[in-house]
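Note that one protein chain is taken out, while the other chains of the complex remain in position.
Order as written gives the chain letters A, B and C; numbering starts at 1 within each chain.
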């Protein structure tokens, strides 16, 4: 199921979402050996190393997860070394996720990481990191500056990942595109909180976190659908993809490719979910008489 | 479990959420006979009658529902007659939900309905009605004008129901309080969409709708928690309450009372859910050594 | 529900004209629906609406819907051609209780004759004695008769003008039959005024009577209150559509329903 997003050629439209593999380079390498994986987005890397928040950092809700990891990562310099050590052996494009707090950081990180990245995803949407993510991503001007700096530092495809927590997400996405983004990833997690009735306290040490998984799937579908009508660039769908139907739903809404995060949890050597989803999509294409996955993209729209 | 919200005295903190009983007065009356029901909020009534949207209007997601009913209702004049016919026999406070598109409509509706209402809930948060609900509720100025008009037309308690789809929901809530709201109801549904992979079209005739049920519970907890820190008025929690733990979670976050909507679906004569939740809360209070439910409110906060 | 994400797809195999106002669609699905007689489906055509229908045949992957053209969606459905698709949500609602002891009399007015057929076939397959009464204004308006014959259903006909079978209304025919013969159970689908009369007579005769109601169904899940039967607050979509007649006599049954806007309106038929 070959597919193109921005100028990245993917052997499958299924992409590993940022964050769920941690910072392990070798894990990225292993994952890339799964023929149903089309690309890997790295854990978001920041300018300085971050330990992330204290535990508890995740709550299991049954129909999704709430997380406030706090963007733990070794910092872009160390991470570059790690990624460089595996880059040569990678079988799929490596999309490096960066979480800059301003344009200057963005430029420096991208320049340094350019040699190991096939593309970048700019995370302006993490709902729980101070001075990062959503705190920059809800301001249209800051997003513009950051994306501009990224654009000026690389010729490689630039994706910008947006947040569902912002009323005017279309404006944010559009300003990213105006500043040079080649594609939009939608969505990051939805802000939420869990309180334990026995402990009588919020569970997450950061108090609130980001909701992912099944619970946010209809939100992702809605946002992808709306962005597809408003933007000219490809959209990468993300949010609550657990089976092939969830993936197809995002594609019909307008996603050219689909990212998978939460569904990876729990499963032993857990990338079977990619194989199952790819198999399901192929069967669906056959049953419905499509000759390529491209034909699905945006099909739910009237035009 | 007596409780006071604004100046409404409730025999139980569990309130029937707006919309789930349709427009039936006699259904409201029957429901009010359940001793675990503390108050009933009516279906949102608008200035003019509305048929609502064409079917399909609801999607069952398993972990919640997506609905775009389109605020079907007989209009405030007819509805007043219906409510008047049952008001005398009601055993609980009747909170009339109104969905005005501007201050003038709001004032007229409240004046007319004043004689049948024990309080009002102003719906500025319906995520799918044109010129109503969220379309007025995302603009702080419009909210202020509408609430002011309501305030000037009644001495009865005024609740304002807010939307999770607005980034600055705190500003919206605060402007409602400044304009005279006695309490805030949080939350209405979260915008979402479902596309059927066989039909390859959005299911809802309105394309997108509002997500309710389990899926939005963590969002409700987060918003109630935040409003509790920022506002001085009581907060009525709403969103994904299916069992007593969900209700307690909202109370610990800061809700003085709790509304229940989606959980009513499916159950035969379905108000058992109220009895079960009340029983669960009472057991919880006993086990944890509380003497009144008031002690729970906001307990998850550090102060 | 979710398994089919969110609807079952069905192909129209044939479209049979029953009367000037009524057609029967024969559908084929990819999987059987595991439906009980009396349960209903929400039938969706994207862009053309979704309406509740109680199938007139349930046989593995084959289903038929007998549809009266009353408005936009039913007209569209009734004119579908073989190869076109419909999307089904369900089964919804409670269905008939077919395990009560004794003999059954089934009384179908209008498309109700069709919708009662699965109940008859289910009883017959269990060896329960059942008689089917089918009624209409005149011969031209009788539906599903040829199908009933094909299926080997034991039925009798009543027409208001006597153009076929008993001359008179179904309640009149029913009265005549029960004065001669003993039935322990009645199942009925048809115009509410007719069903009320039958339900009242059943109370007099001590016969258990199950009626299937029609209200405006929107969600079909007990969520929106659109289909409510006042003053009991029964929701036709989950507490029904089948009710015991004696339990709802005296309510709005046969007298009032609500329109799309929730206004209480009088039932004329």
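FYI, contacts are C-beta pairs under 8 Å (C-beta built on N, C-alpha and C of every residue); 3 or more make two chains touch, one makes a residue touch a chain.
What you are looking at is a predicted structure, and each value in this text was computed from that prediction instead of being measured.
Touch with the chain that is not drawn comes from one residue among A:24, A:102 or A:275, which is A:24.
Checked against the hidden chain, the listed residues A:158, A:194 or A:227 yield one contact partner: A:194. For the chain missing from the display, the contacting residue among A:4, A:54, A:171 or A:229 is A:54, taking the whole complex into account.
The residue from A:47, A:65, A:120 or A:169 that touches the chain not shown here is A:65.
Mapped onto chain A, contacts with the missing chain fall at residues 19-27, 29-31, 43, 49-52, 54-62, 65, 67, 69, 72-75, 78-79, 82, 194, 196-201, 203, 205, 262, 264-270.
The definition used in the following text is that only the chains that are shown with their structure count from here on.
Among the other chains, C has the CA centre that is most remote from the centre of chain A. For this structure, the chains sharing the highest number of C-beta contacts are B-C.
For this pair, chain A with chain B, the centres built from the Cα atoms lie 34 Å apart. Centroids of chain B and chain C (each the mean of its C-alpha atoms) stand 36 Å apart.
Chain A and chain C have Cα centroids separated by 50 Å.
Residues of chain C in contact with at least two other chains: 5. Shared contact sites, meaning residues of chain B that touch two or more other chains, fall at 61-62, 194, 197, 201.
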